[in-house]
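Note that one protein chain of the assembly has been removed; the remaining protein chains are unaltered in position.
Note that the chains take the letters A, B and C in the order they are written out, and that residue 1 is the start of every chain.
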Amino acid sequence: MARVDRDRARSWLQDYGVYVGVAAIVLFNVVFTPGFVSLENFRVQAVQAAPIVVVALGMALVIATGGIDLSVGAVMALSAAFVSLYLGYGPLVSVLVALLVGAVAGAVNGTIVAVAGVQAIIVTLAMMIAGRGLALVLVPQLEGIRNPALREFGSGSVAGVPYVVWVAALMVALVLFLVRRTLFGRRLVAVGGNRRAAELSGLPVRRTLLLVYTLCGALAAVAGVMTTARLQASDPNSVGLLIELSAITAVVVGGTPLSGGRVRVAGTVAGAILMQLLVATLIKHNLPPSWTQMAQTAVIIAAVYVARERGRS
Amino acid sequence: MPTDRGTPVLRARGLVKRFPGVRALAGVDLDLHPGRVHALVGENGAGKSTLIKVLTGVHGRDGGELELDGRPAGFATPAEAQRAGLATIYQEVDLLPLLSVARNLFLGREPRWFGLIDFPRMHREAAEALGEYGVHVDVRRPLGDLSMGARQMVALARAVSARARVVIMDEPTSSLEPREVHTLFEVIGRLRGRGIAVVYVSHRLDELYEVCDDVTVLRDGHAVHSGPLAGLERLRLIALMLGRDMSEVAREGATTFAGAHDVAGGAPALTAEALTARHRLRGVSLDIRPGEVVGLGGLLGSGRTETARAVAGDLALEEGRVAVAGLPVRGRGTAAAIRAGISLLPEDRKHEGIVPGLSVRENIALAAMPRLSRFGLVSERRVDRVVSTFMERLRIKATGPSQKVEELSGGNQQKVLLARWLALNPAVLLLDEPTRGIDVGAKAEVQRLVDELAEDGLGVLLISSDLEELVEGADRVVVLKDGAVVGELSGASVTEDALVDAIARGEASPVVRDRSDGGAGAAPEEEVER
Amino acid sequence: MSTVTERVPGPGSESSRGVPVRELLQRHGALLVLAVVLVAAGVGLDGFLTAGNLNHVAVGSAFLAILALGMTFVIVTGGIDLSVGTNFALGGVLAAWASQYGSLAALALPLAVCGAIGLLNGVLIARARLAPFITTLATMLGAWGLMLSVSDEGNTTYLVPDGAVLTSLVHGRLFGVIGYPLLLVLVLFVIGGIALSRTGWGQNVYAVGGDERSAALMGVPVARTKTAVYTVSGLCAGAAGVLNAFWLGSGVTIFGIGIELQAISAVVIGGTLLSGGYGFVSGSFVGVMLLAVIQNIINTISGLTSAFQEVVSGVFLIVVVLAQSRLSRSRPRA
Partner (left out) sequence: RTEEDASEDDGGGGGGEGQEQVLDEAAAGDETCTLDEYGGEGFDLTDVRVGFSQSEAESNPFRITETQSIVDEAEERGVDLITSNAQSDFAQQINDVQDLMSQGAEVLIIAPLNSDGWKPVLDEAAAEDIPIITVDRAINGTACEDFVTFIGSDFVEQGRRAADQMIDALDGEGEVAVLLGAAGNNVTTERTEGFQERIEAEAPGIEIVFEQSGDFTREGGQSVTEQLVQSEPDIDGIYAQNDEMGIGAVTALNGAGKESGEVSIVTVDGTEEAVQHIVDGWIHGVVESNPRFGPLAFEAAESFGAGEEVGTELIITDRAYDPSNAEEELPHAY
């Protein structure tokens, strides 16, 4: 009996551990961090988490197919560059172009992964190097964005919730819809779960992969636009630096296995929030960087340990 | 029940093994005696493989005792069991497809030269060892290049060549041809002669009666019977396994195939012409009429699987045409074949069939999903309907549609895959080893289903290493050898003897000679017949 | 007795002759690419094919090569080790700090600490069954944090005292041409190559990468083997750190960021499958050299802005990987 209970507790933790983690860190902050419980502070945390959430969504889809995308940060830089390049045509055009560019970069990744069959990590590593380089070729240095609409998008809010958070929420809803309701959503987990079986079942494996990477690129571009608007500047040199690591961490901590075949959207969001709050907590308590690094190590390992796959004998 | 025959080499008492939610072994006793072959039988999921894994240190046990030569024993890892003289061929072992045949054979006990592996010697010895099993391959090639059957022979050679006192074989014959099975039995005979205890697991009852001395029947983790096999009626054995009355079992035959089918006239459901793929297929042609079950016979690696894959659009062809109901399949690839109405149940259930992380429901709906959705949106209602229809019709045993498919027993996994293909409502169904590794009960259901489908007017291609199944199930059998059609049996001439004869004597047809290039044409001469 | 003859497919009846050409190409696809690049650069750029230039290309990539060696073992088991970069940085700082107590201490401390981090990776991955990617990503951060805390948040750079025994060794050259670091790398690769391809342990490494479950059932000590490869990778990082500290004369705290990705690229370019079970140590060496030569060429073609250089190296990387995978097209798949 005790055994069954333990099994049940474990499987519950495996599924909901990340939420427990978020609750724990919120509780810690409520008790120990002055000024944590304020609308303004929640706004700050949400705004800072938004780009990571959006990038992590795309990453979750890619990981569900058994791949990985290291180029998301570079794609953010590319989209930031295009926002400033096309700002002359108005904010809407420039944002659309930026999103398109992100999608194209993702599609390039997807094509090489799906058609040439090169391992995703290498393909996207190359894109990570070349993409940021290209962004810097186009916009060699930080450029201020002097556009009221974009500025408003970056710092304004509606109904008390910042625009960027609305957009992130919209993206979460979109990805949830894709995963839960659409053919595409079923296909991508099948491709990740057993590619050969998917092929034999007549699934358009390559097209699915292509689409997943394209989507991941587009989502990274959304995050790039968000960051650009928040920063009120297009900064291809540092936008999205190392975000791939945060995103991957968020996805895995949220319970999507790196081996593919499963995707957890809500968990991913919670994972991103957990990592954001962790870093925020360490900063607020003015701990040195070495602490930040080691605390992240501990939290990631603990989270992954709890969420690990069971039953593998 | 165990009879006194001196000290057993290996004795298990009250073995218990629990998995989350299941008690796979609920106090099982087993005695293995030197020089005797012990059959382990039971339905899918009865606990046979689990018992073997607990014996050999793969799983820890939750209760019970183990004695080796009368002394308490217990192995923490398979390696320990191996060192203690327990050699095992596990059921789902694939060996290591990327490593060479020789390395697979010698892994863990490679011949050394000053501490380093002596590859030339290893290759030589590997070739010799495999030769004894009638397997002649380049041992430096990756194992993955071999067909399933040949791999199983390698696994066998690997286990037996270890200095073993107990040899355990979990379904060693599921991929083997009658002749290879015969080879295997010779090996088992030799093992018995050397005083080695053998455990033999199989769903093919004929085999059990041919080689086994003792039998233990497992049902739901309990050993429901244990004793000498001789004198145990076949019907009674089945009844024990299924936990049903003998009379009930008696009503059903050995296979559940009804006799011949009403083959409709008119255009064939499937026409395949001159399928040619380099080194694999050399101009295979066949046709299947609606309502007809066509069997595909042949030795290991004769190209049956490749033929099915070619028809299903999964093998790039240099030449060849496939048509369904007279209409050529348009486009390439599996999707095109599926659109045209061809469904293939692949032979490698684990690697090509199930998507382990997904539920039964998702697995069933996988291929039919486009038909169950509109504008890219999945209609959950229609999916549910299809899934529940097929779960009922195929009697899939699962806690529910949302159970993960990897948690089902082999037979039920196979039914899930069948459901996946039937959900497409195909015109032609290609079944590659549909009953491999599934128990008598499930096998009967699958066979009955094949009949039903044929009656519904489907064209069925049946590939099976079980000759009995082929003979009883098929209306016509096409015999392959070296990737070419070498014969055909139909009507009353479809008998086991005739089939064995055709397979053995099959000669490459003249058509093939014309078509083949030098390399392929030379191939038959490489064969060493003994 | 009956017979099974597997006609092993391959060009013609090649299977009857030794190792087929295909196999050779598979193993040496990267070498071919390297040769082409070298010839092209030798013809196109002056001063490229000089002993001095080639030596410094080789010596300059010695650290990367050592990391790639450890990484090869890890990847052959189907894993990955992202922690080598920061572990390497940590090793360098520790070596520089310990060098005040003599060369032996400078050698022992980083090997012990980095080896321990590798061991930790191994235990988490092999025993606790965590995914290698995320585990080593976590320890990558951890090693970085440790490095920051031993160097006073990066504010202290420990210097190697003048005249340390190891310094002269690291900077020496054999016959005045070949730098000792290069020799060390060659020796390590020969040892690594033998360990991987000629020992029982190496067979276990392949087996674990081929299929963990099957390997376990075939009696391979899976957990022990996996723990060992991550430990080896950690030790390699430590060794590279020591080399680095004495090479640079100090424990530079900003070293090694992103070098793990270079090491992974080198291993993949060398023909090792990321999915595990297949790969060669020699390929990784070629991969490292290829990356180094390409960087050297990009530097030599002056007039490129720094941003353009990045574009070129990204494109180069993908081209090389594509060329390599095309050459070894028919290699086995998992």
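Everything below uses one rule, namely that a residue touches a chain if its C-beta (ideal position, glycine included) is under 8 Å from a C-beta of that chain, and two chains touch if they have at least 3 such contacts.
Just so it is clear, the model here is predicted, and its values are computed rather than measured.
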In the intact complex, which of the presented chains make contact with the chain not displayed? A, C
Identify the residue among C:Arg129, C:His171 or C:Arg213 that touches the chain left out of the display. C:His171
Among A:Gly217, A:Pro236 or A:Gly260, residue touching the chain not depicted: A:Pro236
Pick out which of A:Gln14, A:Gln48, A:Thr182 or A:Ser259 touches the chain that's been left out of the picture. A:Gln48
Taking the full complex into account, what residues of subunit C touch the chain not shown? 47, 50, 52-53, 56, 60, 63, 148, 151, 153-155, 157, 159, 167, 171, 247-259, 295-296, 299-300, 302, 305-307, 309-310
What does the interface between subunit A and the hidden chain look like in terms of residue numbers? 33-36, 38, 40-41, 44, 47-48, 136, 140-142, 144, 155, 227, 230-233, 235-239, 241, 280, 283-286, 288-289
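The definition used in the following text is that only the chains that are shown with their structure count from here on.
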More contacts between chains, A-B or A-C: A-C
Starting from the mean Cα coordinates of subunit B and subunit C, work out the distance between those two points in Å. 42
Between subunit A and subunit C, what's the gap in Å when you average each chain's C-alpha atoms? 29
Chain-centre distance (mean CA atoms) for subunit A and subunit B, in whole Å, is 44
Among the residues of subunit A, pick out those that touch two or more other chains and give their numbers. none
Shared interface positions of subunit C, touching two or more other chains: none
Quick one: in the complex, what on subunit A touches subunit B? 3, 7, 11, 181-187, 189-190, 193-194, 196-204, 261-262, 310-311, 313
In their complex, what parts of subunit A are in touch with subunit C? 68, 70, 112, 116-119, 121-123, 125-137, 140, 245, 248-249, 252, 257-259, 288-294, 296-298, 300-301, 304-305, 308-309, 312
For subunit C, which residues are in contact with subunit A within the complex? 80, 124, 128-131, 133-135, 137-139, 141-142, 144-149, 153-154, 261, 264-265, 268, 274-275, 305-315, 317-318, 321-322, 325
